[in-house]
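Notes to accompany the following structure.
One protein chain omitted, others in place.
Chain lettering (A and B) follows the sequence in which the chains are written, and residue indices restart at 1 in each chain.
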Amino acid sequence: MTWNFDVLPDFIFNGLSLGAIYGTVALALVLIFKATTLINFATGELAMLGAFLVYVLHMEQGLWLWLSMLLAMLLSAGLGVLIERSLTRPFDPEDHLPVVLITLGLFLIINAVAGDIWNYQVRILTNPFGKFPDWVPSVGGDRFVEVLGSRLKYQSIGIWVTLAVALFVLGLILNKTRAGLAFRAVSSNVESARLVGVHTGRTLGFGWAIASAFGTLGAVLVAPQLGGVNPNMMATILIYALAGAALGGLDSLGGAVLGGILVGLIQAVLVTWGGVVVFGQLYMSILQLAAAFLIILIVLLFRPSGLFGTRRVERV
Amino acid sequence: MSAPLVVVAKDSAEHKRWQYVQWLYLAGFLLLTPLVLEPFEIGKMNRALIMSVAILAVNLVVGFNGMLALGHSAFMGIGAFVTASMVQDENWDYWQVLPVVLIVGFIMGVVIGLPALRVKGLYLALVTIAQAAVFPTLVNIDELGIAARTGGPNGKGVSEEVIAPSYLEWLPGVDGARGGSAYRYWIIVLMLGITLLVITNYLRSRPGRAVLAIRDNEAGAAVYGVNLPVVKTMNFAISASLGSLAGLMWCLDKGFVAGQDFTFLLAIDLIIGLVLGGVGTIQGSLVGGLFVVWVNDLTKRISIPLGLYTLNGDGPLAKAIFGLILILFTFFAPGGIVSLARLVSSKLIKVVPLTPAGEPIEPLSNFDPGMESTRADAAVKLAVVPPVLLAIGWLLMSVNNLIVGVLAFGLRMTILMAPVAMLVGSNELKAHAAGNRPDSVQGPANMARLLGAAGTVFVIVYAVQRFVLNY
Partner (left out) sequence: MVDDVFDEVGLKVEDLHASYGAVEVLRGLDFEVAAKGVSVILGANGAGKTTTLRAICNMCNTSGKVTLGDDDITRTGTAEIVRKGVAHVPQGRGTFPELSVLDNLMIGAYTRKDKEVKDDVDRWFEIFPRLSERSDQLAGSLSGGEQQMLAVARALMCRPRLLLLDEPSLGLAPLIIEDLFERFTTLNKETGLTMLVVEQNANLALDMADYGYVIESGEITLSGSAEKLKNDPAVQEAYLGA
């Protein structure tokens, strides 16, 4: 294999599909940040739990994969509501420390519970986009199509389509439903939302629900890339998603998705492909995490509100 | 028992006496640790004290400045690796590395703190959590000679052990048979002491007050001319510097550092220690370090019989317990152990401040029939109950079971209440002599003083006996 421009499209495709997953998890972060200005550090572990739900429903109970995913998303949404109601609502959202501690505590507990039930070993979860349907002209064991002389994985296309559909549904929920309108109102001005009769607590619970569902979706999509599900699967993904959210702007939903995709691209093209071209050596995850960290620092240094965030991010 | 047992005027002779008792306890604790404990237990205490320094560093940012720092494991790691590399590769002494580590930590603090602290909100938490995640991987990079310096995935050992020079062999616990852990204990105690001194003075200084003002009212502080980003960043850098110092102590104590010792889990341990001890108090950081190491150790030991132990050493049980602790403390004891201890001590003693003229602002021991006798009676209980519990504890000691063992240890520790009972007894007698107590107080007060004194003598004799036994 030669490491040059011929393989660049491979890296771009790869980056775009990983990035789409980061974007999905970043969306889960931003949904909660937008409404409460809090970063939910348990996002990744909630998503991991969702992926294990799919594992149980699909691999152990034998339900149809897509039905399992839908059910898992609903269940994690319910869990999100439960957490919001019982653990975060009693605290003043203006005071960040207690709620951050609660989410860190959740992070540990969920990880421990999953570790106790399923051990810390990787368990294979069916890839929702393992094979093309028969009618698609493809090569390489029904897993690729040729684009720009490179192989475009069925999995990548699947991830993009899934994300697009999920975003469309999210758009419908936020823009066309009463609950969505209430959520946008609470995000914009909590006090006024209360003054038009919106139950802010329930609305935040609604936000937690969608966020948890999106996290689960992200975890299920990323599982095949990691070889399966395991309790620590989301540790680094969460960092990439945080970088994506910061890059896109912590209070911009669209920005979160684009930021996540950009982080994926930067990783694949600049770090992995570029690293090989420059150093002639494959670094993979070492420098990818470093890149995510640098992205956060650079964004804060030059554009704290992110690429698409509102300017409400205050300088002190 | 709603009224405090003892009411004393601030800075009075009695107040001083109570303070001496507190210092005595602290000194006893510090002295007995290397004498009574086994070497591997001293090692644990060392780790706890090092964690205390690191937690103090986190506290400086989270507790005293109101910002969220979740990545001090990385600063510890930087300090530890710089130390290991300089001592092993360049043959430097630890005290020569010290200023280098402090400066490197400070610079890292500025580099990471400045971008995040110019912006309002949770951005520092965001950066630091990424920093904690990225640090263990950076250690393994081959380029720039990093892996050669850090030992990469294998970690880096310091071949020369820290041992006591001959002129310091008189230190309690330090002798040939005990290896270096007791000597390292005294170095760590010394460093911790200096750190405490520096930090308390820093918090009382002008920049320190600005740091506290920002926590209490950011807008208000800005109005009074506090340069928010500069003060916050300086404070964060000092904290990072202190975190690196903890790293140096880590390397000094363990003689070995590896990337996987400084992961996000260590950062979370620091946060848990902070919350357990008490956010925003110096004592909280000290207590937090002890508890976080103790709970970690305990859960590991419980994990084995329960079959919850995993190879990497941090079984799910420790995580689950720490997670629960975080949530339960946030809900029910946001002030941590220190606030709970203060609650208890407020039942025990009340210090009445003085007016500018030097008079107590409220009467100390008015004649108030009914209440005084309960004080003397409570003192008797304080004097009688601990020896009984001590005896039970001694009996339980023979049962070879972890939970019972912990219980037995706790029961034996109650004998430390004896000096308190003695002081309360003599206080009541003095109040009686001044005509502020009914005669009925005399009996129980005398009894409390006598039994308390006996208990105190016992504690001292026991300590001395252990001391002699060890030499």
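Basically, contacts are C-beta pairs under 8 Å (C-beta built on N, C-alpha and C of every residue); 3 or more make two chains touch, one makes a residue touch a chain.
Please read these numbers as outputs of a predicted model, since none were measured by experiment.
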Where the missing chain makes contact, among the chains that are shown: A
Residue of A:S86, A:N119 or A:S192 in touch with the missing chain, whole complex considered: A:S192
Interface residues of subunit A (partner: the chain not displayed): 178, 181-182, 184-185, 187-189, 191-200, 310
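The working rule: only the chains that are shown with their structure count from here on.
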Between subunit A and subunit B, centroid-to-centroid distance (C-alpha), Å: 39
For the subunit A and subunit B complex, residues of the former touching the latter: 37-39, 41, 87, 90-91, 96-98, 100-102, 104-113, 115-116, 120, 235-236, 239, 242-243, 246, 279, 283, 285-287, 289-290, 292-293, 296-297, 300-301, 304, 313-316
Footprint of subunit A on subunit B - complex, ascending: 62, 66, 68, 70, 112, 115-123, 125-127, 129-131, 133-134, 137-138, 140-141, 143, 218, 222, 228-229, 232, 264, 268, 271, 275, 279, 308, 310, 312, 316-320, 322-327, 330-331, 334
